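Omission of a single protein chain aside, the complex is shown with its protein chains in their original locations.
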Amino acid sequence: MEKVGAVMIVGAGIGGSQAALDLADSGYKVYLIESTTSIGGVMAQLDKTFPTNDCAMCIVSPKLVETGRHQNIDLSINCRILDVSGEAGNFTIKVLKKTLYINPDICTGCGVCGRECPVEAIDLFNEGLAKYAATSVKYPQAVPLVYAINRDYCVGCGICLAVCKAKAVEYEREDEEVDINVGAIILAPGFDEYIPKAANLYGYGKYKNVVTSIEFERILSASGPYAGRVLRPSDGDIPEKVAFLQCIGSRDYSGNGQPYCSSVCCMYTAKEAVIAHEHMHQIKPTIFSMDIRAYGKDFDKYIIRAQEEYGVQYIRSRISSIKEVPETKDLRIRYETEDGKVMEEDFHMVVLAVGLNPPNDAKYLAEKFGVELNEFGFAKTDKFNPVQTSKPGIYACGAFSSPKDIPDTVTQASAAAGCVNQLLYEKRGTLITEKTLPPEIFVNGQPPRIGVFICHCGINIGGFVDVPEVTRYAGTLPNVVLTDRNLYTCSADTQTIIKDKIKEYHLNRVIVASCTPRTHEPLFQETIREAGLNRYLFQMANIRDQCSWVHMNEPEKATEKAKDLVRMAVNKAREIEPIERIRLPVTPKALVVGGGISGMVAALNFASQEYETFLVEKQEELGGFARNIYHTLEGGNVQELLADLINKVKSNKSIHTYTDAEIENIDGYIGNFKTSIIHGKNKERVEFDHGVVIVATGAKEYQPKEYLFGQNENVILQSEFEKMINSTDKLKNKKSIVMIQCVGSRNEEHPYCSKMCCAEAIKNALLTKEKNPDLEITVLFRDIRTYGFKEKYYRKAREAGVIFLRYDEDNPPKIVSEDSILKVEVSTPRKEIININSDLLVLSAGIYSDREENEELAKMLKVPLNDDNFFLEAHVKLRPVDFATEGVFVAGLAHCPKTIEDSISQANAAVSRACTILSKEEIEAEGKTAMIIPERCIGCGMCIENCAYNAIELIDDRRFGRIAQINQALCKGCGACSGNCRCAAIDVLGFTGEQVFAMITGRC
Amino acid sequence: MSFEPKILGFLCNWCSYAGADLAGVSRIQYPPNMRVIRVMCSGRVDPKFIIQALELGLDGVFVMGCHPGDCHYLDGNYEAEKKFEMTKKFLSLAGLEDRIRLDWVSASEGKRYSEVVTKFVNDIKELGPSPLNGEEPDEELLENVRAIKAAVSSERMRALVGRERKITEEENVYGEKFPEEKFNELMDLAIKEEYERHRILLALEKYSKSVKDLAKELDIDPSLVLEHMLVLKSRSQVDFGEIIGNTPVFIRL
Partner (left out) sequence: MTTQTKQEESLNDEWEPKILAFLCNWCSYAGADLAGVSRIQYPPTIRVVRVPCSGRVSPYFIIKSLMDGWDGVVVSGCHPGDCHYLTGNLVARRRFAILKELLEFFGIEPGRVNFMWASAAEGERFANLIKKATKIVKKLGPNKKFEKKW
């Protein structure tokens, strides 16, 4: 069957949206199918995100708007999958588009219907904490902003039809079935949270002040029901003492919950505790947990800050039951402290950190798509490639395959897109639509002829602002040659009117006074471009969201304000000029720095898409860190994988491998890099051009100074121990082995978790027990961080008789060597001293990154390192494999400690992100960039310090001497340089000083 | 002197008013307690009229229209009936439901007119004077009646009662008949909610108060008060005020 250059993505949360954007930007047609009525998933419900406390809505909504508007993304909401046929490369999916009873093409999202609806239903987005109309939108910033009628609540009174000025309500609208033909499928349906009702252990649903973590998230949210005030549902008071209970429905073997660890709860709980305290300082959070699983990048620091700066108290205990105090509605918690005391304490509110379950329709989806589920009901994926499902051509990303956080989800989304690239690259560009536009009308030097279109927005503006008066006023302003007012300026017929008027009146500037440019500017810009005007000859005055809606009780003043806003827009319009978007050619070749697993996977992915790739490895052999690893905890054979990868890399003609190599210099920018390296014994120098860079330089194993390592031959590292088990029989005469965790991790020198050591220790312990069941193994740990399904093996190890003993950071085990015996003294949290005689001490050494080595590369690429010397990505949550410097990406251990599977995901993700560049012959840079006024520049270099994108450098100009120069390919147009320039030598196109002054001035 | 109630009557022009006239022409005697307001149709009787009359201290309100099927305006009296039912449900929340009555009197029923009026006057006499009447009216009850007055005039209640017949007796916008029991459930809930919400709004008129204050004052469960607050806030009728100790207060906008 012939392959199809289109992809279906099922689920439009953050994962689905990311995959859709990657693929649509790489030349594929994307069908994005969502079951609810708007995209954004759970992330849109969150208040803040860990570990940066970023506002979730702020960072996610630009991405959602982009997804909703992308011309190669066909977004369908309220859908259900009916049937799937075909095979990798060519699938046909029957999709049921359930009716919204509102025409999404006409609905403007103004919300009048929802306000007038007499039936109150529960608002699910706010987790049932608030009420909403039967006609509703999920949340105010929803994409697409289309209202839907919920037939479960609707009584059919017809009021919405009567109040809808846009005439978008269509009760007779029917469900629609469509067949969609695609080459690959990505499943991203997310998860459903565990609802503790069934067990009713914690009084959820019975006691008003017991809420789940996702409900608490809405309570925290500034756009939530309580507008960001933390109140308890029983009486609206601020709860001073809030208890957070971890592992609700996770790590639960009782049958009520799930046996695995939900991976994210420890961190989101810490975040919720911190944010609660930040919102209301009187709140004192207490977190009850078994282990604190802060295994990700910068997570441990966050936990420490939560305790030290925000006074969050951690108690290591699992609570089994809660009782309500009837008079106060407080909650009485009984718990046992680590030293064995039974305590009873009252809290004002309890938050249950509920786990992540497979999505409720996982079975249905699995059956339809013919993919297998694992023992826990999540999508079963390949041992080494966590986005590959059991069926070729179908990929999974995000929480559908295992519980995971946002950056891991985003990484996997890009990784899935990376795998789709491998499958469909030949069909790239076959199904996307490119608009043919008329040539631009030359307007330079002409006097401004401004057309002003003022929108009534049904009654949304017209009901409060005197639109005819504003229109009359606009007509009196200089250079305004046309004014018009429309019921809905955004409607399709008005676009035609605007185009006609541009021609009729020879308009060369267009102003629309209506809603917000954040959602509607691109639409109008497209319209005037279709009429032959440069899209930057457009201005918008926001007289709805920031005027009529917020001054509903003062119509006269609102009208005054609307007039001012229109005048300001006209003043600016007079100053605006066409802006050319710069086009840059792209060299379709890639540089991959580092020949470990990540680097090789990335190189092979590029090569399979026929992109010439340069793979540069410092050492003499390929393989990196993985050369010391034999198996993964889950049983994957690493050495086999490695041999296979090396073989494929070496035999691939598109990959040029340089070992024993050193990078001499990297120059250039996105799409146009030039690199020189020196490699081999003869120190040969090679130079090549490439369009992108992937940094996969890996990390190193810590060489301990502690616990007699290096002084006693019976003290070894986990990696040496693994070798011992796998290739020698030295285990036979051993009787007792002690393992110590967190050696060189989570301390002052390396204040982060190395993520892999717990799994390593358990893997080796299990293997040892298998070979020699009588051997006594004791693991001394601080927290066991077997997140996700790895929890299963932790339990297995305990069942196999491995002893786990916790020690405190302040009180590490003491080792005394006597003859051939190592005496280990541990003091447990119960304040008991335990002595273990062992004949082998295995240290779980952490992973570290070398500052000097990384700094050299970081400087060449102009990318940053974090405090722990790992490479720092562009955005911790949403751009986990990108750098702020465009065209440069990161994968594997260079980013932070992670597993092999995660490294492979990241490598594929980095390739997918890179393909959004390499797949184009030329890239278009944003036109609204900064520009230097050379005659004013004194070359002080201040702007270079202020630029977060390394877009400015100093050059020696023939006429002006030493001046700053802006690389327009890299500039994002933020204007930080301009605002700080002491000589006013930098201006920002689209927001020039002249334009802003024109707006400031009160005159016409 | 025995208690002589003051009763207000709303009589439709075409049937009941004519019936009253007929009683006069026929010189049929009945108690003089009712003062009549002529309306063109019983459907014109806004629930607000009835509540306002009670608020002002009248002891009873009588609404009369044409017999079902006889309405001069085809179905005005059916509409009147729905509105009356809603009003009665509201008043039952304040214990005043027996002070209002709806009946049908045709133009030819002069005798019947005098009978129903006499009966109503006697019933009201038995009930005694309105607690809202006199020098010292029951302030708490008065507040509740004011809340009812605001609630019956709210857009939500008007929308529901206005469409009730259409969607439960004919068909709704989807061409279906909406089950009457389900609608009644919905209506009862809406009545309870709007009554409580308007009591809250009135209670906030002079002073800002916390959820707990309101719960105690109005004897509503505090968690329910909080839920109402969120709805009122989304309608821009209340807002969060300052926080005193650990308790935020709400202000009326």
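To keep things simple, chains are lettered A and B as they appear, and every chain counts its residues starting from 1.
Going forward, contacts are C-beta pairs under 8 Å (C-beta built on N, C-alpha and C of every residue); 3 or more make two chains touch, one makes a residue touch a chain.
Only a predicted model underlies this, so the values are computations on that prediction, with no experimental measurement involved.
S.K.: Which listed residue, B:59, B:164 or B:213, touches the chain dropped from view?
M.R.: B:213
S.K.: Which residue, A:525, A:542, A:778 or A:906, contacts the hidden chain when the whole complex is considered?
M.R.: A:542
S.K.: Please pick, from B:34, B:53, B:157 or B:249, the residue that touches the omitted chain in the full complex.
M.R.: If we include the chain that is not displayed, B:249 is the one touching it.
S.K.: Quick one: which of A:223, A:256, A:628 or A:866 touches the chain that's been left out?
M.R.: Residue touching the absent chain, from the options given: A:223.
S.K.: Counting contacts across the full complex, list the positions on subunit A that touch the omitted chain.
M.R.: Interface residues of subunit A facing the absent chain: 47, 52-59, 61-62, 111, 140-141, 221-223, 227-228, 516-518, 542, 544-547, 549-554, 557-558, 560-561, 564-565, 568, 874, 884, 928, 946, 948-949, 972-976, 978-981, 984, 988, 990-991, 993, 996-997, 999-1003.
Simple rule for what comes next: only the chains that are shown with their structure count from here on.
S.K.: Which subunit B residues qualify as touching subunit A in the complex?
M.R.: 155-157, 159-160, 163, 166-167, 172-174, 176, 178, 183, 186, 190, 193, 210-212, 215, 222-223, 225-227, 229-231, 233-234, 236, 240, 243, 246-248
S.K.: Can you list the subunit A residues touching subunit B in their complex?
M.R.: The touching residues are 116, 118-120, 129-131, 151, 155-159, 161, 171, 208, 225-227, 229, 231, 233-240, 282, 552.
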